[in-house]
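Just one protein chain is left out here, and the rest sit where they should.
On to chain A.
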Amino acid sequence: MSHDTLAIIWFGLWGLIWTVYFILDGYTLGTGMLFPFIAKNRQERNQLQEAVGPFWGGNEVWLITAGGATFAAFPSVYADMFSFLYTPLFLVLIALFIRAIGLEFMHKDDNLIWQAACKWGFFTGSFLIAFLFGVTFANLYRGLLIGANGYEGNLFSLLNGYGILGGLLFVSLFLLSGSLWIQLKTAGQTATRAYRFSRILAGVAPAMLSLFFMATVNRTPLLDNYSEQPVLWVVPVLTLAAMLLTAFFIFKKKIGYAFTAVCVTIFTKMAFGFVGMFPNMLPSRIDSAYSVTLFDAAGSKLNLTIMFIVAIVFVPIIIAYQSWSYTLFKEKIVKETAKGYQ
């Protein structure tokens, strides 16, 4: 394989790892954002904790892997992305702390203030992670203010209309995914309440997605690749189709299908973005000469080859034991036996 081919493969893997992270953590983040509104008492909180408890840590590792893979395969993208987006990334980091602690420490003390702080921490952390990553990726589609002297923007230049729309799209998709997950994993009042949220979100999320697509046409150069290769249009068409199917299955009360469809929506939405960015990894809004492409940033051939072999060997193993862990916890969690984090 030539160096360029390897670099392109790694671009694909890079996109895939981010996408898997958003699909998996999407339902956890959604559960976190819905938590205060669905769980009304200790038993119900236990139910929701147990719905995500066995999985969230493993899901978050996909994010760490996304960071590590960026570092290993595209060192200068890693360096630029993290230093350009310094403040938002530290906010994500703090949000990751609050989410984890809020979830795991909630019932470790009976003090009501402690419990309320944890509950809202779980909510706030989950919301911020979803929103900030949505903003970040929207800005990658739009292009960053990269000039001759590096990054010229700040936190507030990321919070432009399109960026905020991207954040809200992530929030609504993850809320939808979380509401479906709660119905899949728990029985009783929690599932009933989650279904009510699903019905509302089945309207909100498609609206957000349509707005986002329209704004993408107007505000970003993302569609240039699609004009060159019209066959690629199949990707956003699939996104819309999967989104509409999600809504359809929700109204048909086929929750398993709806959850699958929302995962496909997230998958194809991310694919839509990465296909549009190609071969840029950090596109410049100022001048494309300042954009960082995957070819500029790629690691050496030897490094990419070794990392590719490691990925080929270990990713299937990881998928195997992670899938196995889902089958271990396939029983619905009911109020009477749910223990949550003790």
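The criterion applied here is as follows: a contact is a pair of C-beta atoms (placed from the backbone, for glycine too) under 8 Å apart; a residue touches a chain by one contact, two chains touch by 3 or more; residues count from 1.
Note that in this section contacts and distances are computed from a predicted model.
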Protein name, per the UniProt record, of whichever chain is missing from view ("Cytochrome ubiquinol oxidase subunit I", "Inactive transglutaminase fused to 7 transmembrane helices", "Extracellular solute-binding protein" or "Amino acid ABC transporter permease"): "Cytochrome ubiquinol oxidase subunit I"
Given A:35, A:78, A:274 or A:290, the one touching the chain that is not displayed: A:78
Options A:67, A:188, A:221 or A:279, residue touching the unrepresented chain: A:67
Positions on chain A where the hidden chain makes contact: 50, 53-58, 60-61, 63-65, 67-73, 75-76, 78-83, 86-87, 89-90, 93-94, 96-97, 100-101, 104-105, 108-109, 150, 299-300, 302-303, 306-307, 310-311, 314-315, 318, 321-322, 325, 328-329, 339, 341-342
